[in-house]
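In this view, the complex is presented without one of its protein chains, the others remaining in place.
Up next is chain A:
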Amino acid sequence: MQKLVVIGAGMASGRVLEHLFETDPDAYDVTLFNAEPRGNYNRIMLSPVLSGEKSYDEIVTHDDDWYGERNITCRFGERVMGIDRARKVVIGEHGEAPYDKLILGTGSDPFIIPIEGHDLPGVISYRDLDDTNAMIEASGAPGGSAVVIGGGLLGLEAAAGLRLRGMEVTVLHLAGHLMERQLDEAAGYLLQKDLEKRGITVLTGASTKAIRGTDQVEGVTLEDGTEIDAGLVVMAVGIRPAATLAKEAGLEVGKAVKVDAQMQTSDPDIYAVGECVEFDGTLFGLVAPLYEQARVLARTLAGEEDAFVVKQLSTKLKVTGCDLFSAGDFAEGEGREDIVFRDPARGVYKRLVIEDDKLVGAVMYGDTADSNWFFGLIKDGTEIEEMRETLIFGPGFQGGAAADPMAAVAALPPEAEICGCNGVCKGQIVDAIQDGATDLGTVKTATKASASCGTCTNLVEQLLSVTLGADYAGQGAQPVCGCTDLSHEDVRRLIKSQELKSQPAVWQELAWKTPNGCHVCRPAINYYLLADWPLEYADDPQSRFVNERNHANIQKDGTYSVVPRMWGGLTNADELRAIADAAEKYAVQTVKVTGGQRIDLLGVKKEDLPAIWSDLNAAGLVSGHAYSKGLRTVKTCVGREHCRFGTQDSTALGVQLEKRLWGSWTPHKVKLGVSGCPRNCAEATCKDIGIVCVESGFEIGVGGAAGMDVKEVEPLVKVATEDEAEAWVVAFVQLYREHAKYLDRAYKWIAKVGLDWVRETLSDDATRAALVERFDLSQSVYQKDPWAERSDAKTRRDYAPLADFTLEAAE
């Protein structure tokens, strides 16, 4: 009888032994080494053990009787120190074991980030039963809290298990969304939402700096300075194939132990299976291919021909209630198309990836009932052309109609408030319609609904449509773009009412038709989110047009213009000298005085931007935001200080306003003017906000423009003091920020909502103060000089080409 030694009692080697004894019980005399003091158990069921849904006994796959019946020599709890290939013996801690054939099933080791504190007691990985028991023990203390580092499969299962055992759990994940290797942003968002519903805190983009504690772990410190207290830290950031033993034995090792399709290593008498294996450049972590390897190896050992091939894989998360499925390749590749289905009400997201009329990948969340069918289509490479239209609805599709977009409105109770401005509820509007109102105008007259800010216009139209049915032919608001049927007003309203605080949240909850929007909706959504949730939402540069992303105006030849801020149009000799020096140093093509009382340096190369900004910063100059949908300039005249007609210090007021407003993002650009007397030398009456000073105070007008349309401001209010003027201006800007459609200048927005509503709203002292407060809160985040923030080495690298082959090629 040949001697077979197996190192490692894992899922793969256990399966090899099963197959082997099924085919030929008398072929081998087996010795099984395992560093863990126990035999084979179902490692992927550790999560149910952790959560308490299963016990260890239930997940044992081979017990003592099983080994005994097959005369397997079990050397559990004994480490293997080496392999002597010349003598064909395995050297264990307690003695040698000779072999004719050897199987390496050494599996993998958890990857531990070598940060400060990683070796403290209470920091554990999540690989085996001992880890699981340690976690169960730690969760026993009342009021305990745990941090799980790593939001992949294993980390989330650990987090869910610990939460079920009553711990406060925080998951730290480095990438932007959970399980980023298996899920896309939308599915990652839904997963995070479900976990948060269970009371698990999830921090994405979270980089761990150190683990705190002296004798025992006490907490975790993040790179951004956040401190989280925890008595238990679980590291689940990844695994590494355990290939040291093979390497020391002189076997061929790449990222792991290299094997051929028969699972044979570079030594013909040594085989390897499982996570320690590298085949054709691929590593393995999920159970399906491991079982396949085990089958192939058992047949090889029995002298039969077989070959291992890499197949498509699918992933499911074993967290009760989080239904997700991911299979195939939905990422890298060319020539592919997406089919996306979202049902926000049920929290469902499905995405199919199609290539050459075949399904090549699928991501599903919330409803995975059809996942096996889709996985079958992927594995079999089925032609899907004929069922393409209905494919995403799954195998049971019976030709049903698409979901009714009116259903949500129809389902509202009569007392649901539709028009917040005028306190009109659904019942009143329906009554008005039943009493003869047939369109928006008559509803407005009868109930005042949608007569003020107008954001509920679509809801009222939908009510007309639902109530009147086919009799109603509404104008229908324009959708934002092809990615959605919703209008800007709808999207703004829903972002606020549903508290949507990220782009994936908007895409999912509002049923976007594309995976991640387009150049029309992305900048708008980015603006709405940062305006409504200044603290919670992080601005996304990749959803901004080039000028705002690069903080400079792109010119037709691809160069940029640089405009430093000149507060109220004031400058001095030092600033002018710095501008002149910069113009020379960076070979500026054109220096031009702008209409907004400052100086434009045109023709600067992108890679020079961080350097020229840094030079100008050094002279005290900051970005003029000449490129932004935000505050541009405050144009002033010299006012009372010099002018014989000046009634107030218009220059100082202009500077004061510019210092308060700069850096704020608005739906479109905002220009101000402050004139010292009605002669209006600062041309204040064609600005978005214009102030004309008179002897008795300040006349504030709004809604002026001198662009595609020329508009004169309409008078908003007259106030007596500079402080009042400033408060009214700030409150007006904030009202505009909160309500206007993206890319509507102030005059367009005022035309929609009516100046009366704007004036009425701002006239209320409490409302005005609240608007000012919200503006200041936003400024605490966004009033930062983008030049100063971009003077570091990283920005310089980012603004330079990724690679430059012009020099090398010339050599």
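In the analysis below, contacts are C-beta pairs under 8 Å (C-beta built on N, C-alpha and C of every residue); 3 or more make two chains touch, one makes a residue touch a chain; residues count from 1.
In this text, contacts and distances are computed from a predicted model.
A.B. asks: For the chain omitted from this view, which of "Nitrite reductase (NADH) small subunit", "Molybdopterin-binding oxidoreductase", "Ferrous iron transport protein B" or "ABC transporter permease" is its UniProt protein name?
C.D. replies: Checked against "Nitrite reductase (NADH) small subunit", "Molybdopterin-binding oxidoreductase", "Ferrous iron transport protein B" or "ABC transporter permease": the hidden chain maps to "Nitrite reductase (NADH) small subunit".
A.B. asks: Which listed residue, A:Gly95, A:Pro121 or A:Gly176, touches the chain dropped from view?
C.D. replies: Of these options, the touching residue for the absent chain is A:Gly176.
A.B. asks: Sort through A:Gly335, A:Pro413, A:Gly436 or A:Gly469 and give me the one touching the missing partner chain.
C.D. replies: A:Gly335
A.B. asks: Can you work out which residue in A:Ala288, A:Cys518 or A:Ala788 touches the chain that's missing from view?
C.D. replies: A:Cys518
A.B. asks: List the chain A residues touching the unshown chain?
C.D. replies: Touch with the absent chain occurs at residues 176, 184-185, 330-336, 338, 514-519, 522-523, 541-546, 549-550, 554, 556-558, 797-798, 801-806, 809-810.
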